[in-house]
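One chain of protein is taken out of this complex; the other chains stay put.
Letters A and B name the chains as they come in the text, with residue numbers starting at 1 for each one.
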Amino acid sequence: MDWITIFSTTIKSAVGVETVLYGIAAIGLNVHFGYTGLLNFGQAAFMGVAGYGLAVTVVVLGMPFWAGIIFGLIAAVILAFLLGIPTLQLRADYLAIVTIAAAEIVRLVFRSVQFKDVFGGSDGHRGFTEGFYALNPYPTGNYGFNLGPIPLFFNHRTMWVITVGWVLIALACLIVHLLMKSPWGRVLKAIREDEDAVRSLGKSVFSYKMQALVLGGVIGSLGGFIYGLGYASVQPDVFGTETTFYMYTMVILGGAARVLGPVIGSMLFWVLLVLIYGVLSEAVRVGYITFMDTNQVGALRWILVGAGLILLLVYRPQGIFGDKREIAIDAR
Amino acid sequence: MRRAVIAFTAFLGGLIFLLAGPAHAGPADCQGLRGTLNFQGQPVNGARISVTTEDGKPVAEATTDAQGRWDVQVEDPGRYKVTLDVGSLPQNAEARGGTNVRTLSVYEGNCSTALFPLQPKGGGQDQGQQSDDNSAFWTRAAQLTFEGFNLGLIIALAALGLSLIYGTTGLTNFAHGELVTLGAILAYGFNAGMGLGLIPAAAIAVIVAGLLGYLQDRFFWGQLRRRGTGIIAMMIISIGVALFLRYLFLIVFGGQTEAYTQYNAQPGVQVGPISAAPKNFVAMGIELVVLIIVGIALLRTRTGKAARAVADNPALAASSGINVDRVVRIIWTSGGAIAALAGIMLGLSQNLKYTMGQEMLLLIFAGVTLGGLGTAFGALIGSLVVGLFIQVSTLWVPPELKSVGALAVLIIVLLVRPQGILGRRERIG
């Protein structure tokens, strides 16, 4: 078994592109679900419109990179309003269904043949990242160090993406921290507990929910940019419902309504996933496991995600580090 | 409780190892072009596709298989021209808008998809005279109405269970789509794996699925309810269950599409303006009969009345001596069984895939919400509306976007009448 590679990929995944992009999108989801109690099952759509906003601006309209970022952000804000104005008055479970439906609509439109000229159909778009990598301060080469026998290196492109990503995560966490300590955050948490009580105290519940939806959506959209830049492509099916479900797993794993919860959740999620996949697929390759092939190992780890989500909510709804008394989800 | 959950998880986990059958290798490394040809919801077999470089140098040719799929691998990334041989299509089919040539980029280590939407000949816009156009339109409308009714009935079967489970336990079950897939895959296992005829295979599958529904409630959801798990936590748990089952199916069943070994390619029958395979008529008959039986059971039998009472107001029902747990268990059992039936019917009219239920889940939700969450007959009507809407809307909307229309209608209905068609408004305070 090639333990060196397994450990190398596992340790790298703790800070890698996937951890960054899911972590940041999960911070946005935490604003929705953890703090405000909004069951937004369409977070992937926020990532999608942002990634596509960037890609379409650069590839189809031929505009520069930064214009793409601006359009992506605007698209996320517009989506938040489109989603929020009708649905924020609905009951929690209706909101869940409507957001999931809306996200599915977004995905289906992105992948449709009808709009292939704009969104590129099921293959999506590529070739919109030059502007971003032109800003790369890292000269060509590999960066990192050897941890004993284990090499931990990223190339200059990946370095640039994850540097930007972690800066964005730090910023997002700082903003969420400041907001949730403030009276504004207090209103959000109160809405999560009981909307009618908040209304009876003279706060416009709708307005606050909308602000939370926009904030979380915009933070989520940053994850979409990181995806597009990190993988140099956007594809519609990446922004499907399962992506949102994985983010829920991360938020709950790290502890809902905790500032660093989603980030820790994303790190744990990917480390575990990569480790399990690495060990099992190596075991298959070497011949220790004979009843599965590598594809099935790939599926098996998602089975484990499902089982993990179930067990978490049953036994530790407050997350790995959470405090049982202040769990955001009413699990008892 | 702890033990029960662990036991259930272990039980499901054990299934992986018991059932992990022959490996299904997916396309691991792919660099080229591929696509799937479908015509009126059925795969097109034997259509010829040729791939050339942009300047016309031939690269490869391919023919679609029984699932309508084709695949061409290329050496170098770059721009390629894909041409669909119109002459190899079924007689009554043509490429929409006459476009049978597409130019696409192939990137290193990636496959690009070339799609050729097909439409019936004569369904086009600029053929014949006005009157011909008109009658063709109505023929198509009738055909689509029929297909929509068929789809609506399947959705209704699945929605009934979801709606009753929601009504009685408050659970918005995101794993209900997987119960649909379960039925289809079980039937496929008995049919293709064990060589049974499809009808006995389906019957066994429905019974097994009902049993699994019972066990699911007995050892899992029932235990969670007893613990007082909140409904939002349960909703997210159901997402976990959905992921768990979906990828379990991927391991057991594989990522490819399959069809039952029987009643596969039936020649169509013309009834009035509608043409369909006989299996579709039979399937619709069965669906209707089952729905009517369930409807009568809900209206007439003690258990059915009790179920409706619990769905209406669980606390009141419990205080008037109804054994809520027993009713819920019956609902889970029958809900699982009819969801499985829906899956079998779906597999019969389309094809089997491990994501087939997941893909239908939103339509089921749409049907249920449209009718009013928790009302059994609302779910029925809502589902039929959704099914009809999806199919009939393809008169004006491209078929790939037909679900978009249905989901948009779902959102709009929730805005105008959040309680659904048959639901009632809640009192505040």
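To be clear about the criterion, contacts are C-beta pairs under 8 Å (C-beta built on N, C-alpha and C of every residue); 3 or more make two chains touch, one makes a residue touch a chain.
One rule holds in what follows: contacts and distances are computed from a predicted model.
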item	value
Hidden chain of the complex, named as in its UniProt record, picked from "Cbb3-type cytochrome c oxidase subunit III", "RNHCP domain-containing protein", "Glutamate synthase, alpha subunit, C-terminal" or "ABC transporter ATP-binding protein"	"ABC transporter ATP-binding protein"
Hidden partner chain, touching residue among A:G28, A:G53 or A:G185	A:G185
Residue of A:R91, A:H156 or A:K203 in touch with the missing chain, whole complex considered	A:K203
Hidden partner chain, residues of chain A it touches	175, 178-179, 181-187, 189-190, 192-194, 196-205, 211, 215, 325-328
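We take it that only the chains that are shown with their structure count from here on.
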item	value
Whole-Å gap between the CA centroids of chain A and chain B	28
Sites on chain A touched by chain B in the complex	39, 86-87, 90-94, 96-98, 100-102, 104-105, 108-109, 111-114, 121-123, 126, 196, 242, 245, 248-249, 252, 291-296, 299-300, 302-303, 305-311, 313-315, 317, 329-332
Chain B - residues contacting chain A, complex	2, 5, 9, 12-13, 16-17, 20, 23-26, 28, 104-105, 107, 110, 112-113, 115, 117, 172, 224, 227-233, 235-237, 239-248, 250-251, 255, 362, 365-366, 369, 373, 398, 400-401, 403-404, 407-408, 410-411, 414-415, 418, 428-429
